[in-house]
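One structure is given below, represented as structure tokens, and several questions about it will come after.
Left out: one protein chain. Kept in place: all the others.
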């Protein structure tokens, strides 16, 4: 949710293209690795300099350059110069609370997305990923080294699927597809939490339950801010405006587009459900409370008339002064009659309460 | 509602076109049956192999191939190869939480929908149905063998209506029309539940009523996710973009389109009503509770002053010590006067409460 | 509101164009009457057969054929054959929960609307009216014989306005205009009910008031389902897509379009007001209840300390055992002092409550 | 707000163009005045007949004809005939609950708006104003004679601004601008009421405050119905579709358009604020009530155990019968000890309540 509350942009009024990393990933080193491949071969390269990267792209193969860690702005700047990346885009790569968007500038296609992924059952991790697509290469900028894109690496190595025989735009598609797919387990985790909360709300509602619902809602608000712009991003990629994206890859991107819409649908359903849970909690709480108060009040209401009767016969009017003064006190059946009166009143009230279904 | 919470997609990063069945229908066997017909004849075929199916489509008749059970991915793959179905589409056929959509790829038209149907008075069953339309054939993929499409089979056999003399797109229309029509009894069932809940809310509101409303709302949220995209699906079929759908069939599809809009209208009205019911329940509960508390409090309020009077004359001030000390206790009419005072106070309070309309 | 809850469509999977009347008007007989007129003459015809109707339209005059009662499907089918009405449209004419819509099929224009009208101060009656416009004739299908369209008949007879000298599309306009105008008294009736409910909510809120608001809301939901599609219907008529509607008539239809938008505006305002009333009721109820509880609790709170004082002097500590044991009981001014203490406490509490504005 | 509840349209089914005044302004007389002017001269004319008006427009100057009072339908009809106003428009001029709209019919431009204006600090007055723009003349129809348009008259006389040297469309602009400007003081008045209500809600919430908020909301609903269509009206005037509106005047009208959008913005903000106020009131009320109940209940809770102690020592167990029977009653420190116990219990409870911050 960082994008909602923290936004340490560059100082106001700085010229565009000023490169300052604003993220919170404490990764000082900026390491560059690359893979170049075609249908026949695949080579791994580690710890490259920007210049070496640039040389790699000279071949006829597809080159995927991955920049890990955005701390070294000098390296980023150099990459930009060598690959002809517009200064505004370089600025956005480092400025890690970007709204997802796509930009087609000077022959390269720039896509920035928020990657949200989790280990099974773990809370989600957020990371900005920027993707620059050139004619025969893809550069990805990640905030921290990590494995979210590993499945693609594996697929390249194993030569699984069509990926090795295709061009750079297909690689970009595969990366975007993987990033989008990463949202589903996060959604599953949220769905589990909704189901848990629903059980909690129905079985044992506690104030903490409501706070959990509140936090869930906030996470959904935050997630939505990443997903809604994504639709526009991928939809504009599929519209075939850029010559870098082939018609064939467009077909695959439309598939990703459908997944994004599915994510949006699920998010919206979750939001409605979270709202419904909050209402259900409130009304459940109020029901429980009412039940408690009703029982307590019924108890009090039963005893109050009894206490009154007892009070009456606790009065000290002097029977000696007048035959009218509490003659009951001197009767033979006086006390049993009083107790009987009390039992009668109690029975009457219980009957009345039960007939009205208050008990 | 499965589409909201469970989504076991293929492993992240797998190449597109990986065929894994993700549904929960425990149907291991994948059986294929077919019907080929024209105005003159109609033949049934059972337990076909994909190759036999493909041979069938060589004739001039219309062939409807129905694949029941998606467990055998090999058969599905073979069908895809023989009928030229794009791998992405094959993947979607098996991936059973698809958002309804239509895709026109390489000369075949692919429609995926969620079929929701019920036996009269029963809860609804959900099942993904995929439909591939070729020039002279229609393939339907169902998760489980069943009868939702039987009325079409019957119509084909009886030769009722225009269906036998028409081409494959009309068959596709008839199937889609039947699937859409299946929603109406489900809606009727929901409508009955709304009316029942309304009666329950007005007559005898209980916490269980609110939970029923909550579940109803969730079902409506789930159902809406199947129906809203349907409009777009059918609307894009009627737009005449595909050469596979003739102008004449387009007229019939527009009729289905109107039905889908009607379903959406009804769903939205139901959602509003369910929301209204929840509010009505809450306010009814609060009214009832208030009524109880008011009566109880009135009872207590009437007795409290009486108990006070009794308490006063229960005090032990010594009449012997002073003529001012509770001389009432020694009066001839002391006790009757006290009782009379109590009755007066009660009458006064009852009058006051009734005038204020609290009773 | 029938369209929301009841929808007895034809059996699922029946071929399109199957004619089954699904309405609830118990009108067995299907009677056909007609008027043919031009600027010079006007003839009434009653109890016509479909064939006679068809003969009538051969003249150069405008013919208005009115079919009352949809029970005799054979007659309807014959009308369809003679006048070239598409089977899907015939089906819709009988299927009486249609969403308002317009269809231009094979040279005739088909408009289906829900007519909602009332007698002054009476609840509204709903009825589906279908209108088929041909080159020189208009056929109207009504569920039950009745007078909603009588003003047009009168205008034709009296030759009032321009209507006699105009062609069939102007007659269709006049009919649609009348049907739309019928909504206004219904709205006025609803507006009166809102005002009544507002008075009730402010003056004497009762649970029944809330139920009335709930019913009002439901009626507004139902009404909106008839009116929203109407805008699209009339707007598409004014767009001049059909050659059957002349430019001159289009000007008049735009006027009807404005009326429909006005109805929608009013409906939306009513919906907001009904929502506001429900809130006002709830808060009024809660205010009243709070007031009651406050007064009752204040009464109890005043007496509880008094009862305590009385209780204290009802204790039986033995003054003989010790001079410290309740010497007040033996004081000359003991009892008056106790009474005075009670009065003081009461006065203090009343002062405290009033200063805090609780009384 | 009259447009929401009252709509006395002409009788249903009357032919279009039937002239019946439906407003509530009791102005029997229909008086016509006119001003004709150009850059050099300006002439006032009072109490004109329609024919005189028509003669006036023959000159090369611009003529502004103002019709005050719509009671005399004959005069209105005559104006229509002379100036070529379409009968539907004449009908709308008299039909005084029109939704604002613009119509371009047969060479004249017809604009109907709802004028809402107030004297400083006074409630708003509503009046329909219709404006017909011809090549060199403007006719305005007002329901009641009055001054809302006086500033324009003054500007014409003084020759202030550009107005005298411009054509009729500029006069129409000036009139519309004035009518739109009239909304701002009404909004200011509403804004003041919101601020007052906010103070009231925070300082001394009373049921009457909520009713005021409710009335405010209703007024905002009503006002919105006049303003939203206005945007479309003026926007369509600026789109330059009519040859009667010159490009130069279009620039000025876009300025009015911005003002209308500003009014809409403010109205929407007000609506949100009114909603927020209602919530704030409700929660304030509930807070206050809770505070009252808490204090009262605390008082009762403190005295109930004390009364119990007093009750115990008011029991009549016979000390003579057994040494175990209430020996406290005979102790030397018995009474002081009982009082001390009561004080201790009170102190303990006060401490407990305060620690829990209930006091």
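We call the chains A, B, C and D, going by the order they appear; numbering starts again at 1 in every chain.
Definition applied: a residue touches a chain if its C-beta (ideal position, glycine included) is under 8 Å from a C-beta of that chain, and two chains touch if they have at least 3 such contacts.
These numbers were taken from a predicted model, which means no experiment stands behind them.
Colleague: So which shown chains sit in contact with the chain we cannot see?
Modeller: Looking at the entire complex, the absent chain's contacts are A, D.
Colleague: If I consider the whole complex, including the chain that's not displayed, which of A:202, A:251, A:282 or A:350 touches that chain?
Modeller: Going through A:202, A:251, A:282 or A:350 one by one, A:282 is the residue touching the chain not shown.
Colleague: Out of A:293, A:324 or A:350, which is the one that touches the chain we can't see?
Modeller: Touching the chain that is not displayed is residue A:293.
Colleague: Per the definition of touch given earlier, which of D:75, D:114, D:178 or D:209 contacts the omitted chain?
Modeller: D:178
Colleague: Can you tell me which of D:88, D:111, D:152 or D:171 touches the chain that was removed from the display?
Modeller: D:152
Colleague: Just the residue numbers, please: which parts of chain D touch the chain that's not shown?
Modeller: Answer for chain D: residues 150-152, 154-155, 160-163, 174, 177-178, 181-182, 184-185, 187-188, 191-192, 194-195, 202, 251-252, 254-255, 258, 261-262, 265-266, 269-270, 272-273, 276, 279-280, 283-284, 286-287, 290, 293-294, 297-298, 300-301, 304-305, 307-308, 311-312, 314-318, 321-322, 324-326, 356, 358 touch the chain left out.
Colleague: Touching residues of chain A against the unshown chain: what are they?
Modeller: 4-7, 9, 11-18, 86, 88, 92, 97-99, 101, 103, 105, 207, 210-211, 214, 217-218, 221-222, 225, 278, 281-282, 285-286, 289, 292-293, 296-297, 299-300, 303-304, 306-307, 310-311, 313-316, 319, 326, 328-336, 338-339
Going forward, only the chains that are shown with their structure count from here on.
Colleague: Overlay chain B and chain D by their C-alpha atoms and let me know the rotation angle in degrees, rounded to the nearest 5.
Modeller: Superposing the C-alpha atoms of chain B on chain D needs a rotation of 145 degrees.
Colleague: Where chain A and chain B touch, do the two copies share over half of their residue numbers, giving same, or under half, giving different?
Modeller: Shared-number fraction below one half, so different.
Colleague: Counting in whole Å, what is the centre-to-centre distance of chain C and chain D, each centre being its mean C-alpha position?
Modeller: About 26 Å, centre to centre.
Colleague: Taking each chain's centre as the mean of its CA atoms, how far is chain A from chain C in angstrom?
Modeller: The separation of the two C-alpha centroids amounts to 41 Å.
Colleague: Multi-chain contacts in chain C: which residues touch at least two other chains?
Modeller: In chain C, the residues touching two or more other chains are 286, 293, 297, 300, 304, 307, 311, 314-316, 326.
Colleague: What graph shape do the protein chains here make by touch: line, ring, star, complete or other?
Modeller: line
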